[in-house]
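A quick write-up on the structure given underneath.
The other protein chains are all here in position, but one chain of the complex has been omitted.
== subunit A ==
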Amino acid sequence: MDDLIELDGVEKVFQVRRRAGLMRRERREVRAVDGISFRVPRGEMVGYIGPNGAGKSTTIKMLTGILVPSGGRLRVAGIDPSRERTRLARRIGVVFGQRTTLWWDLPLRDSYALVRRMYRIPDDRYRENLDRCVELLNLSELLDVPVRQLSLGQRMRGDIAAALLHDPEVLYLDEPTIGLDVVSKAKVRQFLRDVNAEQGTTVLLTTHDLTDIELLCKRVMVIDHGRLVYDGGLDGLHAVGESERTLVVDLEQELPPIEIPGSRTVRVEGPRQWLAFPATSSAAPIVAAVADGYPLVDLSVREPEIEDVIARMLHGGRGV
C-alpha cells in the first residue's frame, strides 16, 4: 500500500513558562500530541477533528515541518519533515484558515507569480493550474486586488489556489471554512472535491464543521488531549457516539408531543416540536409519518454539532 503520510507514536511536548509570583517562573510541560500513529494512503481525503486545543494544529505543524516532534517517527512522502523541510515544501500545499500565506500588500497576481518562481513551476503547468483555479474559485476579478483588501472568503479562495499551483501531492487544510458564509463554503468544498477526484491529491483537513466532513471525507480521525480516539467512517463515529439528528417541525396548532416510532420528541414549544432520531438512520420515513398524521406547516433537519458527537463518543463510546 502506498502510504503518503505515516505517523508512529509521534509526540510533541511544549515547555510552558508560567509566572508564579513576582519574579519566579514555573516550568510546566504540556503534551500537545501524546503518541499518535496513523497512515494516510495516497489519494485519500481525511477529516481530522477534535475539540479546541486537542492537538490538531500541532499535528499539522509537525507534518509540514514547522514544528520538530519531541518523539516518534513521522514521514510524509518518505521525507522527514523537520529534517528536510524545504525539500518537502515543494511537494505539499498548506492552507491556514486563520492566516494567509500570501503577501499581504501584493495583489493576488503578483503573489502567484512569486509562488511560481519560488517553487520553480514549469510555465505550462503554472498556466494550466492558475487558469483552473481562477475559473473554479471565481478569482478572475480579484487578481489585481491586494490581499489585505480581500474579504475572508475571497482570501481563503486565493490561499487555496496558491497552495495548489505547484501540484502538491498532499494538501493540508487547517480550518479552511472557518468564518466563511454559506456560498463561499459550498464553493470551497466543491473545489476540494474536484481537486481530490481529478488530481488525486491527498487531503488532510481539520474543521469545526461536521458538514465539511460529511461532504468531503470518507474517513475521519478524532483527536482528544493529544491522543487519537477514533479512526474510521463518519457513520461509525455517529454509531459509536449514538449521536442524533433533530427534526424540527412546525405544526398548525399546539398539540401534545408527537409519537412516531424510531424517534422521540425531546422538546415542545407552542406549535413547534423537536424530534430526535439516530444520525445513522434516514429522516425520510419520520418526515413521511409526521406529514401523514399531523397538520404540518414547515420542517427542517439539524445535523449534530461536531463537539456533541465527540463528547458523546468520549463519554459513552468504545473508541479505538
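Of note:
Everything that follows uses one rule, which is that a residue touches a chain if its C-beta (ideal position, glycine included) is under 8 Å from a C-beta of that chain, and two chains touch if they have at least 3 such contacts; residues count from 1.
Here is the rule we use: contacts and distances are computed from a predicted model.
One chain of the complex is hidden; its UniProt record names it "ABC transporter permease", one of "Cytochrome c1", "Cysteine desulfurase", "ABC transporter permease" or "Protein translocase subunit SecD". Shown as candidates are A:28, A:73 or A:87; the residue that touches the absent chain is A:87.
The chain omitted from view is touched by exactly one of A:105, A:181 or A:259, namely A:105. Between the chain not shown and the residues A:67, A:237 or A:251, the one that touches is A:67.
Interface residues of subunit A with the unshown chain, by the touch rule above, are 14, 53, 57, 61, 64-68, 82, 85-87, 89-90, 92, 94, 96, 98-101, 103, 105-106, 110, 114, 117-119, 174-175.
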